[in-house]
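Beneath this line is the structure, given in structure tokens, with notes to follow.
Removed: one protein chain of the complex. Kept in place: all other protein chains.
Moving on to subunit A:
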Amino acid sequence: MTTQPVVELTGITVEFPPVTALAGVDFRLYPGEIHALMGENGAGKSTLIKALTGVYQTSSGTIAVDGTERRFTGPGDARAHGISTVYQEVNLCGNLTVAENIMLGAAEPRMLGGLHWPRMRRLAAQHLERMGLDIDPGSSLDSHSLAVQQLVAICRATVSDCKVLILDEPTSSLDADEVESLFAVMRRLRDSGVAILFVSHFLDQIYEVSDRMTVLRNGGLVGEWATAELAAGDLVKHMIGKSAQVLESVERGHDAARPGDGEPRLQAIGLGRKGSIQPYDLEVYPGEVVGLAGLLGSGRTELARLLTGADRSDSGTTLVEGTARKLHNPRAAMAHGIAYTSEDRKGEGIVDGLTVRENIVLAMQAERGWVRPLPRRQVDEIVAGYIDQLGIRPADPEALVRNLSGGNQQKVLLARWLATAPKLLVLDEPTRGIDVGAKAEIQKLVAELAAEGMSVVFISAELEEVLRLSHRIAVLRDRKVVATVGSEGTTTDHIVDLIARGDITEGDAA
């Protein structure tokens, strides 16, 4: 491509002291291409988009649009210069008509100071037709499916002179047919010369629709490739990276009971939920750690939520120690000794305005019911025990959890569930965003718990961690369990291959 890039970012750095969210990233976008922006959670994709559209201020680097250096004051300003963004959620007004959602704000036709409805409908119909959408512009937006609403949002973005269209995960809530029609529209826009920046977690989609891709990792640029020249396996490696972390080696409890010994503690048969995760089978034996591996959005969390009753399944059954049980909510799961710690530590885990003591006894107290409060002396003993055992710092039961570091908050959360003496512990990203020392401690704890006979389902974005801790690993891709492999003799490369290709090479579990 010899043409001038429509957008060129050079050495962009964005800092939220003390964190550097983007470090000297270069990015080029050419007219008439679909450019995929790739990276795991926290890689800096959203930050890059927000830096471009003026939501975040850059601390260094330049943004050039059509060769002219620019600094936008916000999305409105960026839009005025031909850069429109369509977000994952449809940011339109469902109670208004389709025509209004497309035209209102800048482009609506007026007459005598008022709106000219017939012309507004006619113009909207023309724009819709250009996108290949055959819907009544006078119908209310609410009456259409999410996919059509998403397309209407894109239509709105292209009404005013649009040179660059940013699509931030537009496909995450669409089904296959809907994604196809979205892609058709994207190709049509590309062929008319619009530059499209596309963010998606689905590798298939990236390979189907994009021309080039830029990969980010931990706020830094990994590289830029033509899609045809980068194999999926290499892409995944670039995204995940080889984290050269020096962790104390954690020994798996290899001598613990292996799968096949006795009855599984928890067995899911054809468990699934439409639009969330396809039906899967999974069994967890006593003393076993089952790891879940896959990219963000592959269904790791969704699988765990179904397993623990946090979401309701719409197909399949769950057997707890051989008996079919309905786990409709986390409380029912708790009653059967199943505990779940969410990946959203702040939102769904700790209560940050309460003390360490209160947080730890929360689940235990909930199990007993509020009419039978735990005696204070017993509470103090339990709390002191866990603070000591898990090494929670500061070792003060009355400290507010808000003031603890991420790793210590995670330990408090773990202590809360351990206090209920669960038989199966589901840990969703327990080591994310915490320092190396705390990470190693938590890994060690998981290994010890398994050695004592507890079953653990362990989810982490870091493959090495999953591989080191787990006896068996279920590999997920695009909301589907594609393989289950034993960790013995398996390498991260093998798992990366499975994630990238999704080959059903049913691994030998024993």
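We adopt the following convention: contacts are C-beta pairs under 8 Å (C-beta built on N, C-alpha and C of every residue); 3 or more make two chains touch, one makes a residue touch a chain; residues count from 1.
FYI, contacts and distances are computed from a predicted model.
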Hidden chain of the complex, named as in its UniProt record, picked from "Anti-sigma factor antagonist", "tRNA-specific 2-thiouridylase MnmA", "Sugar ABC transporter permease YjfF" or "Isochorismatase": "Sugar ABC transporter permease YjfF"
Contact residue for the chain not shown (choose from A:Leu133, A:Val356 or A:Leu404): A:Leu133
Among A:Ser143, A:Ser315 or A:Asn403, residue touching the chain not depicted: A:Ser143
Touch with the omitted chain, as defined above, among A:Gln4, A:Ser60, A:Thr73 or A:Asn95: A:Asn95
Residue in contact with the excluded chain [from A:Pro17, A:Gly113, A:Gly369 or A:Gly489]: A:Gly113
Where the missing chain touches subunit A, by residue: 75-76, 79, 87, 90-96, 100-101, 104-106, 108, 113-115, 117, 132-136, 138-140, 142-145, 147-148, 151, 156, 181, 184, 187-188, 191
